[in-house]
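Let me give you the structure first, and then I'll get to my questions.
With one protein chain removed, the remaining protein chains of the complex are shown where they sit.
Take a look at chain A:
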Amino acid sequence: MLLELKLFPKILVLGLLLGSCDKYEPVAPLEEELLDGPLGGLTSAQNAQFLAGDIAFNDDVFTSRSGLGPLFVATNCASCHAGDGKGTPFTTLTRFGQTDATGNQFLHLGGPQIQNRALPGYEPETVPNGATFSKFTPPAVTGLGFLQYVTDADIMAMSDPNDDDGDGISGVPNWGTLKEYLDPLDNAIAQDGKYIHRFGKKAAAYDLLQQTVDAYNQDIGIASSFDPKDVYSGLTIDPEVSDKTIRDVVAYLNTLKAPIPRNQEASQVQNGKSLFSRINCASCHRPELVTGYSPIEALSRKTFQPYTDLLLHDMGLGLDDGYTEGSALTSEWRTPPLWGLGLSPTTQGGQYFLLHDGRAHSIEEAILMHGGEAENSKNQYQSLTQSEKNDLIKFLESL
């Protein structure tokens, strides 16, 4: 009896200790090591919509009963954007059928995107004979709200189509026609009825609503009221996802925080940052942009560091797949934001899959694959000392 009298008070004390259970659970990773999470300064209502969008984006999985496919690439949003970061070749998209600004000539054969997977009993698509194609690795989706609200005027100010400043770098917006369900943003500038598009590898999507609607339709095979066309039959069908869910996902993408840079005080990183500007990387990968007015206060008139200019640049023959979208040339690609670059392996299975199709397996490989307007910068990188190259890479990893 004596033993249990000693033992049970200890068990009781242990029980009382459980009152502070959080201490005994895994701690959260540092905020700067995570890509996901909401923007600071959201209202309670905005946070609630963020959570609803978070569930739709990360937890909702489509099945044949809820409308998946029958042809598809992925079964939910998070399959492509795990942890809101870059994807891998597992969910890389294949787009085909367009070679110039006259549009996609293969829409009648399933263009613009291959649905390379199919429910049992169906056959997936393959690239039709004669069509050129390009593969697109899913991008990170963090900080997109900031990019959404950069004004058209600011984008045009960064554009230098005739290379008037003679630095070998031009940069042009992708002008396109708005889908019928889209409204121009408050700051929109129109030219001949066309508007500046800014999202996607070729900057062919106008805003996050179009990105979301297209992804549901082309990636998961889910028709919505915005785009009710079934990718399999080509016919209009009833919506398979509600307008509210689409809006929630758009709100989620809008209000995901921007990636937080790390180790910014380290001397290697600071030296790398100087080199980044010195060899002219910053001419396209603009370190700092500013948002215009946004109905979301936390996004309105904010300065942020995305390392992009949202413009199309000729990247040379090596990256020219012979496929394009909107008004972009086949060799032109929109400058991808570099923020969060160092965190890419955390969502890519511990590896790098960089450039538009994941062909580069390290930051250095990605730099060395630059051409066209970036040829000079690449050459300057190659002429750096090994120590300087290391510093530059360290800087890029810190973003």
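Just so it is clear, a residue touches a chain if its C-beta (ideal position, glycine included) is under 8 Å from a C-beta of that chain, and two chains touch if they have at least 3 such contacts; residues count from 1.
Just so it is clear, contacts and distances are computed from a predicted model.
Looking at UniProt, which of "Respiratory nitrate reductase beta subunit", "Porin", "FAD/NAD(P)-binding oxidoreductase" or "Sulfur carrier protein ThiS" names the chain that isn't shown?
Record says "Porin".
Given the contact definition stated above, which residue among A:S159, A:T346 or A:N376 touches the chain not shown here?
Missing-chain contact among the listed residues: A:T346.
For chain A, which residues lie in contact with the unshown chain of the complex?
Contact residues on chain A toward the absent chain are 1, 3-4, 7-8, 11, 14-15, 18, 21-22, 24-29, 60-61, 63-65, 68, 72, 74-76, 79, 82-83, 88-90, 92, 117-124, 346-351.
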